[in-house]
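Everything on this sheet refers to the single structure shown next.
Shown here: the complex without one of its protein chains, the others still in place.
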Amino acid sequence: GGPSARDGREVLRLGHGLDPSHPVHRAMEAMADELARRTGGRLRLEIFPSEQLGSERELLELLQIGSVELTKVSASVLESFAPSFRVLGVPYLFDDTEHQWRVLEGPVGDRLLASPEAVRLRGLAFYDAGARSFYTRDRPIRTPEDLAGLKIRTQESPSAIAMVRALGGNATPISWGELYTALQQGVVDGAENNPPSFHLSHHYEVARFYSLDEHTAVPDVLLASTALWKRLGAADREHLLAAARHSARIQRRLWKEASDEALRAVREAGVQVDTVDKAPFARRTAALRDELAREPEMAELLEAIEAQRLAVTEALP
Amino acid sequence: MSGALVLLLALGLLLVLGVPVAFALGLASAAALASQIATEPALVTVAQRSVTGLDSFSLLAIPFFVLSGELLNRGGVARRLIAFGKALVGALPGGMLVVDGVACLLFGSLSGSAVAATAAVGSFLVPRMERDGYPRSATTALTMTASTTGLLIPPSNILIVYALASGGVSVAALFWAGYLPGILVGVLLVAAALLSNRRSLPRARRREPGELGRATRGALPALLLIVVVMGGITVGAFTATEAAAVAVLYSLGLCALYREIGVRELPDVFRQAAATSGVVLLLVATSMAMAWVLAFERVPQRVAETLLEAASGAAGGWLVLLGINLLLLVAGTFLDMTPAVLIFTPLFLPVVSSLGFDPVHFGIILVLNLCIGLCTPPVGTVLFVGLGVGRLGLGELLPKLLPLYAAMIVALVLVTAFPGLSLWLPRLLGL
Partner (left out) sequence: MSAPDDSSRFAARWRRRLDSWVGGLCAALLALMVVNVSWQVFSRYVLRDPSSVTEELARFLLIWLGLFGGAYALGRGQHVAIDALVVRLPAGWRRGTSIAASLCVLTFAISLLLFGGTRLALLVHRLDQESAALGVGLAWVYAALPLSGLVFAGFALLDLADAVRPREARE
């Protein structure tokens, strides 16, 4: 028994749901190297991709149970564990990626990362998960009106369902694994995801229109169990955090490359990729933001995120 | 002691004692994990993995198809369907085995799920065929193995999983590649079943005048079930899993039509279906916990790496492929299919690609290989369903399965040796 410590060496198990060619996995390998380098091989990271150790929600639970030490999940999955993360699901929250990363790497990001401490989780860093857009079988989504009556596969979270409904679509829960055939057979008319997922899932083979409305930009979060966090000394915590930040920097570069490559590849495969005017989409979903802002804590976070945008506008000559 | 060793020893001991497989899998997994991490998180983790192993929408096909099979049987629907089948092929010796094989192939291919096909075809054909003199063990064995052809013949979720894990293989190419190997497996299986059971099959009989017409009329409402279920999937009214619930409703309708069972008997039908499903689902739950412990201990990766190291010294690509096939056959007896595809694809695909093998061809080899594993003890979802719906012990079923395993291995050798079987159709279509 006992934690997986042997002769002062410790194996930290990191489980996630993406496949080994994904930018996230490659960035984690960089994290493993960096951690081994910083600790002289005392702390060794073992990475388990492709849901080998479970789905994102299940992995969070395994961290809480104490059998797995680290994981990467979408911030939207964290919502039910640490409600503060709901703020990141607000449609059109950020002006652009610069605004997004100024927020996530600033005090708001730090506050969010520390917020699940009470539920036995410690956030280490944010990974880029791009922005999600609609893809459809029969016709492109140029305006929210184009969504009217369409059955859109939606993640099973209240905020995701509310967003698709606000835009006029019929939110339809279908498991990710069944989605390819569901699209092919017309059980649903469309779905939404970021470019690498649209490409890697092969959904582009059956959904021929990708409309870049970029409704949400929910990042991924790298987390440790508080059991591990408490077990590590102050120095090793610093090593772990530094390795996580190092990997996050690499991940953002790899993500950008993968995202561009995915768009190029689906275009080449004959998918019609449209850039759309986001303003009408933002107007239709503004109510969701207002509703969230009724909660004092959310209002405070939204304000802080807003302030990060103003900071730049003021700095302009 | 390594967790894998603890698992193997504990599992062996428990099975020899006659502990039911589902419980043996759960206890052995817990013992193995507790030898590696603290006992409390180990027990809680195995409990969590058992529940999450059941947390899958596609598993709903098991109770639904078991229930609709039970309804069709007791409601007199299955009898009419069998009469129709007999009228068609009863003149051939062992003709009903052909019907069984074709039914599994059709159902498996359209539903894309070997588990659903085994549950559906097995729970209504097996008891009926027994009354006609076909041994329960023989028909269950054929139903199980023939149902796996549906994983090769499109649509197939597991081929999509492979496309995902391979990062770049086209799903369309894989789908077309699966047709011929899938049909080949089906033909070889029916042939093997006919050969190995030739002494125990009922004798052929002559078709009576007007029998086909009568049987067809009698079976028409039941035949419409197939049209409704398959048509609904094809036009996109429902998914393959949801089709199972539609089949239950339709079967209830047929029971009302034929009035061979009353409303008062329904609770008993539901209870029986629940017990049969319980056997299968508990096996799924604890075997998923075991797959998790194996992954946690990196057993599949370690074995694969050892194999690749050994193979890198040897020359000749075919030798490596042979080694990979053997390893997958062994691994398939312990692992369920989706985790196996996700774990082995990234390990083996780069190796076989560098040796000049086509990734589409390899995908078909991989899936066909793991199809065998679905039907072998100790862990195999299709095996579990077969044991459950056939109400058989492993000791009775295994002798009938052995010749069918042999047929599948022959198919595997042919598919491996002749890439054209997989690649001819997709190349013809320019995929």
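Chains here go by letter, A and B, matching the order in which they are written, and residues are numbered from 1 within each.
Basically, contacts are C-beta pairs under 8 Å (C-beta built on N, C-alpha and C of every residue); 3 or more make two chains touch, one makes a residue touch a chain.
Predicted, not measured: the structure shown is a model, and the values here were computed from it.
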Specify the residue from the set B:Gln36, B:Ser50, B:Ser113 or B:Ser147 that touches the hidden chain.
B:Ser50
Which of A:Arg120, A:His203, A:His246 or A:Arg284 touches the missing chain? It is A:Arg120
In the full complex, which of B:Phe238, B:Tyr258 or B:Tyr405 touches the chain missing from this view?
B:Phe238
Of A:Thr39, A:Ser80, A:Thr97 or A:Thr143, the residue in touch with the unshown chain:
A:Ser80
With the missing chain put back, one of B:Ala22, B:Val98 or B:Ala173 would touch it. Which one?
B:Ala22
For a quick check of understanding: of B:Val284, B:Cys375, B:Met408 or B:Leu423, which residue touches the chain that isn't displayed?
B:Val284
Can you name the residues of subunit A that touch the chain not displayed here?
57, 61, 64-65, 80-81, 119-120, 149, 151, 154-158, 161, 170-175, 187
Where subunit B meets the left-out chain, the residues are 14-24, 26-27, 30, 40, 43-48, 50-51, 54-57, 59-60, 63-64, 67, 237-238, 241-242, 244-246, 248-249, 267, 270-271, 273-279, 281-285, 377, 384, 387-388, 391, 393-395
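Operating definition for what follows: only the chains that are shown with their structure count from here on.
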Just curious, how far off is subunit B from subunit A if you go by their C-alpha centres, in Å?
35
Write out the stretch or stretches of subunit A touching subunit B in their complex.
1-4, 13, 19-21, 46, 48-55, 58, 61-62, 65-67, 174-175, 177-178, 180-182, 184-187, 200-202, 205
Subunit B contacts subunit A in the complex at 33-39, 41-42, 44-45, 48-49, 52, 56-58, 112, 155, 157, 160-161, 163-165, 167, 170-172, 233-241, 292, 295-296, 298, 339, 342-343, 346
